[in-house]
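Every protein chain but one is kept in place in this view of the complex.
All chains are identified by letter, namely A, B and C, in their written order; residue positions are counted from 1 within each chain.
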Amino acid sequence: MRGNTIGKSFMLTTWGESHGLAVGGVIEGCPAGLCIDFEFITHELNRRKTGCTPGTTERIEDDKIEILSGISNNITTGTPIFFKIENQNTKPDDYKNLSEVYRPSHADFTWEQKFGEFNLSGGGRASARETVARVAGGAIAKLLLQAYGVTFRSWVSAIGPFIIKPIETIPELSLINSSSVKCPDKTLSSEMETYIQQLKTDGDTCGGIITCCILNAPIGLGEPVFDKLEADLAKAMLSIPSVKGFETGSGFEGAKAKGSEHNDIFLSDFTTRTNHSGGIQGGISNGMPINFNVAFKPVSSIKIPQKTANKHGKITELKIEGRHDVCVVPRALPIVEAMAALVLADHVLRNKTSRI
Amino acid sequence: MRGNTIGKSFMLTTWGESHGLAVGGVIEGCPAGLCIDFEFITHELNRRKTGCTPGTTERIEDDKIEILSGISNNITTGTPIFFKIENQNTKPDDYKNLSEVYRPSHADFTWEQKFGEFNLSGGGRASARETVARVAGGAIAKLLLQAYGVTFRSWVSAIGPFIIKPIETIPELSLINSSSVKCPDKTLSSEMETYIQQLKTDGDTCGGIITCCILNAPIGLGEPVFDKLEADLAKAMLSIPSVKGFETGSGFEGAKAKGSEHNDIFLSDFTTRTNHSGGIQGGISNGMPINFNVAFKPVSSIKIPQKTANKHGKITELKIEGRHDVCVVPRALPIVEAMAALVLADHVLRNKTSRI
Amino acid sequence: MRGNTIGKSFMLTTWGESHGLAVGGVIEGCPAGLCIDFEFITHELNRRKTGCTPGTTERIEDDKIEILSGISNNITTGTPIFFKIENQNTKPDDYKNLSEVYRPSHADFTWEQKFGEFNLSGGGRASARETVARVAGGAIAKLLLQAYGVTFRSWVSAIGPFIIKPIETIPELSLINSSSVKCPDKTLSSEMETYIQQLKTDGDTCGGIITCCILNAPIGLGEPVFDKLEADLAKAMLSIPSVKGFETGSGFEGAKAKGSEHNDIFLSDFTTRTNHSGGIQGGISNGMPINFNVAFKPVSSIKIPQKTANKHGKITELKIEGRHDVCVVPRALPIVEAMAALVLADHVLRNKTSRI
Partner (left out) sequence: MRGNTIGKSFMLTTWGESHGLAVGGVIEGCPAGLCIDFEFITHELNRRKTGCTPGTTERIEDDKIEILSGISNNITTGTPIFFKIENQNTKPDDYKNLSEVYRPSHADFTWEQKFGEFNLSGGGRASARETVARVAGGAIAKLLLQAYGVTFRSWVSAIGPFIIKPIETIPELSLINSSSVKCPDKTLSSEMETYIQQLKTDGDTCGGIITCCILNAPIGLGEPVFDKLEADLAKAMLSIPSVKGFETGSGFEGAKAKGSEHNDIFLSDFTTRTNHSGGIQGGISNGMPINFNVAFKPVSSIKIPQKTANKHGKITELKIEGRHDVCVVPRALPIVEAMAALVLADHVLRNKTSRI
């Protein structure tokens, strides 16, 4: 039983290898009657593209989506929505010299151990190339959620050691987008950009943190006791390549607080004065903004030579060529949102059977 | 579609309400031929019991498990393993005065919004009482994993503001168990204990962090691309009541590092010099120890009076009586391990079909 | 991955062995707010009991159901409904002499091959004892379906070689119940009864056919393309012990017809003049009565001595003692209806997400 499907009611299965002909997905469970805005899907795919943010890979893809089923006259028909995005800019030669060595902190070793030698990680599913299908699927989930008024807002809150100060209000989209690294703090944004440029020169890489807010989610989403909303969000985020941490509401910082400081007091309209719960109580959305942080480790493909073992256990020097990102965090905003949208869409449908 | 089942191949469904007659579970998918050590299950249940650690609830339960199917002469038969643990010490009267008010940071409001007024949270599934079924199910998962040599080691690494210093080696079990709060740092342990006692006096509560290590996990566990091992662990942890954060390997701290610092260099035996990956690469276990941290928010049932809204939106003063923990973190070690064991057992079985 | 759960949205998992302490089930996914009529559940369990129809086993069980979770003040709460029915009248000694021989057309051989020697079929899940949990779960499914006006009517249409003539109208319940073998044709009914009594004297057994009608099912149930309503009904029926065949609408007989004879012409109210489709078109219910036949093979436990192989491959004479039915068909009516109700309840819930 592999794990290429996410969701129980609104389900996305992705398929395709980075250096194969195409990647894509199938959505099963999208209700009939949803109007599909193709420009919006393209817009989401463009947000993920390289080149928009500093230090991103030179592999440029058109990322033109083809939808081959499930939609008629721009309306979903209730049948599986199949889509495909061609890989145009593959350079498998870049990976040739890697066939004899396991790249550090990559998936080469583990994939080979699991599936045998048939998987070249460079040509495989472990590549971030696969996430384009998540963004496409997530865009359709977002269109479904729009019917419920749900919107998403995410930004970069840390790049390497540069970390945003706690902010009180959700930043404007224009402020986020005016930053090349998608960080709403202007000073920090320019420090981050400089840092990334320096790493590029050095052949090094970095990670960071993304903060995501889900606004206007209906009350009642999340399924006790294992499919709590925060549990499904955590899984969705940790399934993104390079993600090492997830926290919601007060998160790790909240573990230091006292109950008397941390409790979210109900006001007379059943909103809460604070939102340490992050919009989720007992695993179920409570109508407040749902918010969470996602930690990305630094990109493992560095240009600095590394001494590591080859497949025969001999220590060799590895020099990774190819086209790689210095920092994927700004490009990952639409991926984080897409995964969140897939979770929310799934729970909106699942919630339809909570009461008779 | 509710969410009371976890796992796809080794599956646990829990059932039962805190103030009902019993709680329990059904395990579906446990292979035939596994020898069941009942003493071990009891031992795990005892680790979760109140009274062993300071500041825990006065609701004491025997937690005697009855297994009614799936086992014959102490050997699993391949059929569903059903178990039941009676609730002996229920005091529903403690919850009577709560019927008119939503307790802050509790599940009262969200459960009622989702399912209607039929759910009394105090008598419901949102209570930590449900976790006894997780520990029982997890104990059976651990027995399955023992056949593969997998072991678990977890400890408390923070209580409120008291946080352990980074440690190089996995602490001995005896060191952990000699601490009343299950923290292997002796000085810190006694500060934590004092802190908890003070909170108890104040009627306040606290949270903390648990660190968990999984040792000797087979290489190859985890299913690309959505059911990555860390993704399923994250979900399992965030499904535990009060958990707000999860990080694996270098986690949030790792987001600050450079790639050249963070990469785990392979040695000639295919172990890695460092383990920033936390034993998982590309979503698949690599043979190194799997480790992660879990953040618990402070307990929401405080004895200090709180001003909050009642069900009619009127601001009232709430005084929570009943028997509640000041700090659940030390008691939660077996819960964290149980959830990890359920995930690992599921992936061990799923991995059996990875190759022809 | 075992198969002890049926349904995707309204899910029943059964557990328990025939000669263990109890059998039971867990329903996951039943919406909150459904009023549970315990008398109705008992009534359904009683319909399945032995003794009501001729030639049934002398193993008499109280079949008193205990519901331990998921219901509060007779209303479902949206949490798992767990129930348990004790086995009071077990006589494992009856099976002692069977431990060395595989009973013909029983599950002894295949269960042992699959799961090892830990399963005694007589004490196992293959026994029809397990179906009591299906009837209990199905009774709750029926209560859910009552809210939609759905009702069930089933009868015995064949016992051994005695086969009912094609009938035009659905027989009255009173007519069915006035027959000891639940056959609405009075003459045939008494012939069947005589036949069963003769077989009992001979130590032999027989099978038969059940016809089931589902009335007032909502239009639109059934999920293309694999979970067609008739596909899920077929699976549910073939999962009942001893069932060897399923046909819906015109069934095997319809394979002989011409299209011009077989097509169901729509009338101006969108009902159809004939119902060769059996109430299902393209896998989806069309508002006409859903009807199907289920074929049961003769009971394999005969008292006539049989020459067969023991576990060492030696041919021996087997004489089955114990308490066994001559004919299970009349007792199986509530089982067939229960399985149909489980399928319908699942599809009613699944259909809630067909349109935006």
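Please note the rule applied: contacts are C-beta pairs under 8 Å (C-beta built on N, C-alpha and C of every residue); 3 or more make two chains touch, one makes a residue touch a chain.
The structure presented is a predicted model; accordingly, all values stated were derived computationally and were not measured.
**Q** Using the whole complex, pick out the displayed chains that touch the missing one.
**A** When the entire complex is considered, the left-out chain reaches A, B, C.
**Q** Have a look at C:His19, C:His106 or C:Lys142 and name the one touching the chain we're not showing.
**A** Going through C:His19, C:His106 or C:Lys142 one by one, C:His106 is the residue touching the chain not shown.
**Q** Using the touch definition up top, pick the residue from C:Phe82, C:Phe115 or C:Phe152 that touches the left-out chain.
**A** C:Phe115
**Q** Residues on chain B that touch the omitted chain in the whole complex?
**A** On the chain B side, contact with the omitted chain comes from 1, 9, 29, 31-34, 76, 78-79, 144, 147, 224, 349, 352-356.
**Q** Applying the definition given at the start, please give the residues of chain C touching the unseen chain.
**A** 1-6, 8-9, 14, 102, 104-107, 109-111, 113-116, 121, 125-126, 130, 158, 160-161, 163, 199, 204-209, 219-220, 222-228, 230-239, 241, 243-252, 254-270, 272, 276-278, 280-286, 293, 295-302, 304, 306-309, 313-315, 350-351, 353-355
**Q** Using the touch rule from the top, list residues of chain A that touch the missing partner.
**A** Residue positions of chain A that touch the missing chain: 1-2, 4-5, 8-9, 13-17, 20-24, 26, 28-29, 32-33, 68-70, 72-73, 75-82, 84, 114-116, 118-120, 123-125, 349.
The working rule: only the chains that are shown with their structure count from here on.
**Q** Between chain A and chain B, what is the separation of their C-alpha centroids in Å?
**A** Inter-chain centre distance comes to 26 Å.
**Q** Using the touch rule from the top of the page, what residues of chain C touch 2 or more other chains?
**A** Chain C, residues with two or more chain partners: 1, 9, 29, 32-33, 76, 78-79, 349.
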